[in-house]
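With one protein chain held back, the other chains of the complex are shown just where they sit.
Presenting chain A:
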Amino acid sequence: MLVRCSTALQRFYVIMATSFDKSTVAAEARPSSNPAKKPRKMSTSAAAMTAAFDKYAHYLNTLNDKRERVVKASRDITINSKKVIFQVHRISKYNRDEVLEKAEKDLAAVTDQYMSRLVKELQGTDFWKLRRAYSPGVQEYVEAATLYEFCKTGKLLNLEAINASLLPLSDPSFEPLQINILDYVLGVADLTGELMRLAIGRISDGELEYAKTICRFVREIYRKLTLVVPTMDENYEMKKKMDTMLQSVVKIENACFSVHVRGSEYIPLLGCSSDPNFSFLGAQVLEL
């Protein structure tokens, strides 16, 4: 009975809260400053409480909406960065330039369309506040950009270079969004997985030397990261990635090893004229 009575009262307060005048909200009454009238105290304190909570509600709504938009932007970045990565994987010894050209275009599109949306959303706020919301997208973006760069130049794209490419996206009146070290390192950790796939693909395509280059590169990254990881903030995720990364390194090494051991048996075969690709390769050489 009393419980029901109290819920009715609650309903009344909610109605009161929603119909509360905005102008009174702005001038937030200090409930402690007027302890004068005892019988009316309850209602004034309730009003003050409502006024205060109206502000909190507004804050939470704005924050949650923003978070949703950031999550969406991050997801779009992830999807489209994945496309860049797949494009890079289409590389083979014959279509390298063509594939990389398209990948570059795709990557530029991700930067211009989706990263810029994230930058616009986050500018003027503490970038760490919503980091959880955008970190996955940024990691994927780092992965795509570094993978493309590796295939293009064989080097690891520096964080500085990525951040420099993001500078033109942001409004100069705000502090520009810069990818933090943690997201960059997490992205580079994922890069090794993609490089493993690339190496295996190259080996089956007969490009053993390229696979070995990848192997050295990935090993080097792994070695560098073993030092950095213990100092990272929340390194649980990173520790898992380190294990995966080691597996990738070992996979590449094993693949290189098995081609190597059996190399004397079938590597010369690739070069023999019975290989149907060989004439094609020769034609390409002539074109160049």
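Operating definition for what follows: a contact is a pair of C-beta atoms (placed from the backbone, for glycine too) under 8 Å apart; a residue touches a chain by one contact, two chains touch by 3 or more; residues count from 1.
Note that in this section contacts and distances are computed from a predicted model.
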One chain isn't displayed here; going by UniProt, is it "ADP-ribosylation factor-like protein 6", "Translin", "Exosome complex protein RPR4" or "DNA polymerase delta catalytic subunit"? "Translin"
Of the candidates A:109, A:200 or A:232, the residue in contact with the absent chain is A:232
For the chain that's not shown, point to the residue among A:90, A:105 or A:223 touching it. A:223
Hidden partner chain, residues of chain A it touches: 2-3, 6, 9-10, 13-14, 17-18, 28, 30-32, 35, 39-43, 45-46, 48-50, 52-57, 59-61, 64, 93-94, 96, 126-129, 131, 150-156, 158-160, 175, 181, 185, 207-210, 212-217, 219-221, 223-225, 227-228, 231-233, 256-257, 260-261, 263-264, 267-268, 270-271, 281, 284-285, 288
